[in-house]
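Just one protein chain is left out here, and the rest sit where they should.
Now for chain A:
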Amino acid sequence: MSQANRLAGGLIDRSRGISFSFDNKRYTGFAGDTLASALLANGERLMGRSFKYHRPRGPLTAGSDEPNALVELRQGAFREPNTRATVTELFEGLSATSQNRWPSLAFDALGINDLLSPFFSAGFYYKTFMWPKAFWEKVYEPLIRRAAGLGRLSMAPDPDVYDKGFLHCDLLVIGAGPTGLAAALTAARAGARVILADEDYEIGGRLNSETFVVGDTSGTDWARNHARVELLSMPNVRLMTRTTIIGTFDHGIYGALERVSDHLAHRAHGKPRQIFWRIYSKRAVLCAGAAERPIAFANNDRPGIMLAGALRSYVNRWAAAPARKVAVFTNNDDGLRTAADLVAKGVEVSAVIDTRADGAKVADADHFRGAQVIDTKGRLGLTSITVRLSTGETRTIACEALGVSGGWNPNVHLTCHQRGRPNWEPSIAAFVPGNCPPGMTVAGAARGVFSTAAALTSGAAAAREALAAIGIKALPADTPKAEDQPIRIEPLWHVGSAKGRAWVDLQNDVTVKDVKLAHQEGFRSVEHLKRYTTLGMATDQGKTSNMLGLVVMAEISGRSIPATGTTIYRPPYTPVPIAALAGRSCGRDFRPTRLTPSHKWASEQGAVFVEVGMWLRAQWLPRPGEIHWRQSVDREVLTTRSSVGICDVTTLGKIDVQGKDAAEFLNRIYANPFGKLAVGKVRYGLMLREDGMAMDDGTSARLAEDHFVTTTTTANAVAVFRHMEFCRQCLWPDLDVQIISTTEAWAQFSVAGPNARRLLQKIVDPQHDISNEAFPYMACGEISVCGGLRARLFRISFSGELAYEIAVPTRYGDALIRALVDAGKEFGAVVYGTEALGVMRIEKGHAAGNELNGTTTALNLGMGGMVSKKKDGIGSTLSEREGLNQPDALNLVGFRPLDVARPLTAGSHLISGRERAEAANDQGYITSVAFSPSLCHSVGLGFLKNGAARKGEVLRAVNPLKNEEVEVEVVSPHFVDPEGERLRA
């Protein structure tokens, strides 16, 4: 079949033929076609199967409100389900597949659902599948899920890339129909920054579907060759076609999805398929037009039955007749335009059925006034309609397409996104925008102004008014002359009929009867109606169906339409791929990483990295021959303890604290006092939350009377800085203290082990004496290294060994790690990773994140004595709460397995004697475990009730998840060097 239904004219480019396939059958169309228009031109009306009953369906609309013609587009990993054929631009090689059918579109085995429809009425899933209860999860739900749904996902990662972006404007004009063009021209001529966005690939809106004259030319020509050309000539205008404004958000922010290359056969490498824009507007004019609504009658869903305005679009814009013999069913004047345009295009109009007794006559067509369509025939496509004439007589009329017009609904959606409620306007029998989001005005058909002339003046006036509010003066617009016909409508929503289902929501298969059933069962509010019947809950958000559904409800309940009310809309206006919302933030680029100064060196060594927050830290550094991580970690620990080890500790937060009151500030931030810390000394500090729980720990080094460097744990660096900033600004604005993060500015390495000093003496310039006498434990100072580079040295230890932390400006960090490794060669020095760091701190009994878990106090941690009673600090008072100071409070203790061959498991709970392993007998829990290469067995830290007094006791460490039990002895948490002699050596 080669475009048998193609007419003359239209806005297609006949010089550019396009070949495409639908369900593996080859077709041709033209540039400018949509998939739907090209299929119609090829005589294909059947494009999909319905959601629930698998009814054969063809396009109802010619736009984004389409409920029926949903296809799977493209192939393989590029496949996208539920793509609307009505807005899919045709491109060379396009491949589409119908969905929700098996084995084929023409014969669908699940069409059986249609015969079983009495069982699938509204809310059927609330009433059926109730028993046996256990069947729901295992049997019914999987079955229903397989049968339901429309298209299939590719189940492969999306190979396309997506961008996100940000735009700014004085005026956002939503919709580039006559209203939007008039608004944009008015604003642009006034010099305002204008964004004009339209979901279509052509500007002009309805003008492209009509035969109207604007000024002294066709509407299309005016839009394309006058308005567009002028707008493009102005640098203050951004014209965005293929861009849907999908939502209205706070403060004049709009979301927009731009389909950059959906219409191209192939996307260039690295170029986005779509861009999700966030538009910051000072003002917005909604010129979204109106959408036609159907009239419900029995079997009104057959392929070939579509909205009259859509039929007109296909014929005028795309020169594609859905069929050669067409009828029109209308309750208003606009429907008659379709009949007239069809006649003008040479399509046979077999009948015009006007529900009104006094509608105008269309020449060259059988005209039935006061008549209604009451039924249709045709299994895979319309073959005839049955009409009840004004006399009561019925007549069957042959036709393969039927244009239906029940009137037009202003597209109020975006006005509702901040809970604006539309108002009923009886003169057009439709809802018009009510209270709009701040900064938004509505013009043209979107506010119920339907003639072209009125749309143009309305758009221009709205732009002027919007600009005036932000101090931009626009001249009165010189809008071109255009048709100014009133639309007369006599509302009719559905045709009563004894037999046959009259469809309301075609995407979710909701009928008039379903609405009645909902009412009968007590779901009478429109919100309940919606959820019970699923009316309007499909991806089309009920654009063609909501009105009809609520009117049927109003009729049944005997209430007026405004009293029945309407549901409102939320973003997005049309579906947005999740991938577009993610933009580039996916896969490896989901979040940024932070690299340590020694990263390059560690990579060269084949280090294994671990993510700590956003940091990539070396976890261990395997040497040749090591095949298990424990071999590497044990070596790193043992070498550090016996000679010297080096570790990159740059990731710990460093906060520079300065000011006359810096010491007092730290006094208040920490539980322990800092006021008397001498210059050149470091002190360990414990930070409590206001409720007395431990928040973070670290050290503060006093570099000068009014200058400290405070460190935090890696994980809490940002949180602690934020906390300190809050305290500084809000709690104690009277303190002279300034803080700023310097975490990244300094590359800092720990050098630990008995040979640490000897190694550093090769690095630190000789004028700085770092002997134990001159630079004792907890000393700090500004020094120079490697021949004069300024550096900082802190004598602090996390491992329990003689240890220093040395810091240089980060750009020298790579050089310093290499210099340290080089200097360490004579000592057999190792570089150790976070795993060895963890082992050593557990061996030493130092609390870390597992112990500072948000539920532990200083007392629990064995640091109760640090909470100063002589000064006030955050958390001091509430840490004295009675409940936190019971004799059986948890204490941090160490554990060793009685059977040294058995490993301990973190998270195990502690149970005494032969008591049952249950919550009532819980004595505490193990927080951290490691294999101690120093002791050659597993060691653990944990919290035990009154643990400090229970050394030597044997308990069961129970892990019910793995059904494990290990007998453990309670010991001091300090497994290595409990007296701290090494670190003071």
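Operating definition for what follows: contacts are C-beta pairs under 8 Å (C-beta built on N, C-alpha and C of every residue); 3 or more make two chains touch, one makes a residue touch a chain; residues count from 1.
Methods note: contacts and distances are computed from a predicted model.
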item	value
UniProt protein name of the chain not shown, from "Potassium-transporting ATPase ATP-binding subunit", "Sarcosine oxidase subunit gamma", "Aspartate carbamoyltransferase" or "NADH:ubiquinone oxidoreductase subunit L"	"Sarcosine oxidase subunit gamma"
Touching residue (missing chain; options A:234, A:581, A:735 or A:878)	A:735
Candidate in contact with the missing chain, chosen from A:76, A:118, A:522 or A:787	A:787
Touch criterion as defined above, residue of A:816, A:831 or A:893 at the omitted chain	A:816
Touch with the omitted chain, as defined above, among A:14, A:419, A:660 or A:722	A:660
Missing-chain contacts mapped onto chain A	161, 163-168, 193, 270-272, 275, 278, 280, 584-585, 589, 591-596, 599-600, 614-615, 650, 656, 658-661, 706-707, 734-738, 740-747, 784-790, 808-816, 819
